[in-house]
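Only one protein chain is missing from this complex, and each of the others stays in its spot.
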Amino acid sequence: MRTMLKSWLPSPWLSGCLFAIWLLLNQSLALGQVLLGVLLAIAIPLLTAPLRLEFSPVTRPIALFRLLSYALVEIVRSSFNVSKIILFSKTKNVNSQFIIIPLDMDNPAGLALLSCLINSTPGTVWVEYFSDRRELSLHVFDLHDENWWIDTIKNKYEKPIMAVFE
Amino acid sequence: MMNMANDIPNWAAALVIFFLLLGSVIIVIGTLGLLRLRDFFQRIHGPAITITLGTGAILFASMILFTSTSQRLVIHELLITAFVFLTAPLGAMMVMRAAVYRVRRQKQIDDLNEK
């Protein structure tokens, strides 16, 4: 029974998300739509299985939730900082620079999550990850203190992400 | 023009107005940054606030408006929110990498010409 479930539903989270997306798109809970949604939720993960990479699973959803709420507050805060700079300061005085940050993490899923969070936060853009040196290159909009950025990325983002996937 | 907003409660209307005004101000500031900053690497930070906070505020306003006027939960705007929050970082990253690559290649060509 368990192996059969495993072979028909290789990734239950993906199937659940697809089912929810189908119902949200159609805006109805009619029987036909529910059946069609179940069919799609089973068929699409099976058909796209060769495309997916193996990711380490999320072991601590609470840590993920805490990280995402911190990132949301940070997005709003730095949005206001960036808009203040755009509106009120001379563009010559803005100190935009590339910085290099050493990382301890080499988990692909964690790096993907880190890149999404960094790029969503206004004021920082991910440039490149050097996998041989385990270093990350970022572009910062208004740089005051390089050590503060390294400290923030390592303590506020990298450590919680490593805790999520450990 | 607004034929369905007759029965909207006052607090919902106030929330919708707040998010609409916040979103419109943020959208204009983001694209103003695109227009007035100096070089490409600064300009890429301007639209980021349009895409995250501006889109988020407008979608939130839309969710509150339709939920309070149609007497049921209308949350399919969450699909656009999730889609934008998943894809906007990817787009920014790809454009940034392309720009860095092009600047580097241009520098190499200039160095060769100098020799």
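A and B are the chain letters, set down in written order, and residue numbers restart from 1 in every chain.
Convention: contacts are C-beta pairs under 8 Å (C-beta built on N, C-alpha and C of every residue); 3 or more make two chains touch, one makes a residue touch a chain.
Everything that follows uses one rule, which is that contacts and distances are computed from a predicted model.
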Assuming one chain is omitted from the figure, identify its UniProt name from "Multisubunit potassium/proton antiporter, PhaF subunit", "ABC transporter permease", "Binding-protein-dependent transport systems inner membrane component" or "Group 3/4 sigma-70 RNA polymerase sigma factor".
-> "Multisubunit potassium/proton antiporter, PhaF subunit"
Interface residues of chain B (partner: the chain not displayed) | 1-6, 8, 10, 13-14, 16-17, 20-21, 23-25, 27-28, 30-32, 34-35, 40, 43-44, 47, 50-51, 54-55, 58-59, 61-62, 65-66, 69, 74, 76-77, 79-80, 83-84, 87-88, 90-91, 94-95, 97-99, 101-102
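Here, only the chains that are shown with their structure count from here on.
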Any idea which chain B residues touch chain A in the complex?
-> 26, 29-30, 32-33, 36-38, 41-42, 44-46, 48-49, 52-53, 74-76, 78-79, 85-86, 88-90, 92-93, 96-97, 100
Chain A to chain B touching residues, read off their complex | 21, 24-25, 27, 75-76, 79, 82-83, 86-87, 91-92, 94, 96, 115-116, 118-123, 125-128, 139, 141
